[in-house]
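A protein chain is absent from this complex, but the other protein chains hold their places.
Moving on, here comes chain A:
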Amino acid sequence: MSTAVLFDNVSRHFGAVRAVDGVNLEIAEGEFFAMLGPSGSGKTTCLRLMAGFEQPTGGHIEIFGETAEGVPPYRRSVNTVFQDYALFPHLSILDNVAYGLMVKGVGREERRKAAEDALAMVKLPNYGSRRPGQLSGGQRQRVALARALVNKPKVLLLDEPLGALDLKLREQMQEELKTLQKSLGITFVFVTHDQGEALSMADRIAVFNDGRIQQLGSPEEVYKQPKTRFVADFVGSSNVLPAKLCQKLGVRSAYASLRPEAIALSAPGEGALSLNGTVSAHSFLGAVNRVVVDVDGARIAVASPAALAVPKVGSPVTISFAAHELHPMEDA
């Protein structure tokens, strides 16, 4: 399997602002790759570097083995689905979808056929004659997808494409995108700030913060073994145990992560570790109760199955977890 996108120590500085700072990554062909991070973390700038809207101030970018620096966006076989779709308001849906083929000089009849096929693929047949203004947000999102895919790009870039949709539609689109990607075999690079979205869709995730990649790995790795406090905090809201508690539990590194659902509100079984604290808050989240336990001043969240009784606020509890659930972290 060949490399679709390669970043070799890539930086993009805007004056003193280091939007992207020494990023290395390698995206394989046919991969569904997510770039996850809070706003301003550099993930969108990385996407724009791939699309060609930005040029790196340092480092080297390759797309399918070809140098990408200095190549304008219109000469890259890479297409983007924009965050707010960026559909052309003065063109019909069909002309929007056919735009890429039109500027490449494909004949009228051929591009009409291709655009109609693309619209059928995103489940919007017979919408060709409408204007973008007449479509709902979800429909516009599909048109944007069809407009990019009709060009048969080598890499499809998606910039928070589901951000503006409501929850139900978002979940449906997540599934459809995933299915589409598998059936087309196109490399998808997906930017999001929603960790749930990244975890459920991606083959691999790069977690960004302050212009750098904090961790790069499969969803499971990133979720279960966060390498840094930032990743632990941002992905899946793991508990970060401070140095004091780590010492108490016999962990060698300064910090360790512990996921809320790995903790039980009960006396420890064999081989399990335990801590004593008091309940400081709880809230009902549907399938689970989120119980916050205060252990020597550190607040530890516990996801307790809703079927179990919830201890009262202020009552003393013992929390327990298996030793292998405790993951030491690299940095402070």
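Assume a contact is a pair of C-beta atoms (placed from the backbone, for glycine too) under 8 Å apart; a residue touches a chain by one contact, two chains touch by 3 or more; residues count from 1.
Simple rule for what comes next: contacts and distances are computed from a predicted model.
Between the names "NADH-quinone oxidoreductase subunit D", "Spermidine/putrescine transport system permease protein", "Serine/threonine-protein kinase RsbT" or "Na(+)/H(+) antiporter subunit B", the one given in UniProt for the chain missing from this structure view is "Spermidine/putrescine transport system permease protein".
Of the options A:51, A:93, A:189 or A:300, the residue whose C-beta touches the omitted chain is A:51. Among A:80, A:209 or A:289, only A:80 touches the chain left out of the display.
Contact with the undisplayed chain is limited, among A:104, A:182 or A:244, to A:104. Across the interface with the omitted chain, chain A contributes residues 51-53, 72-75, 78-80, 82, 84, 86-90, 99-100, 102-104, 147-148, 151.
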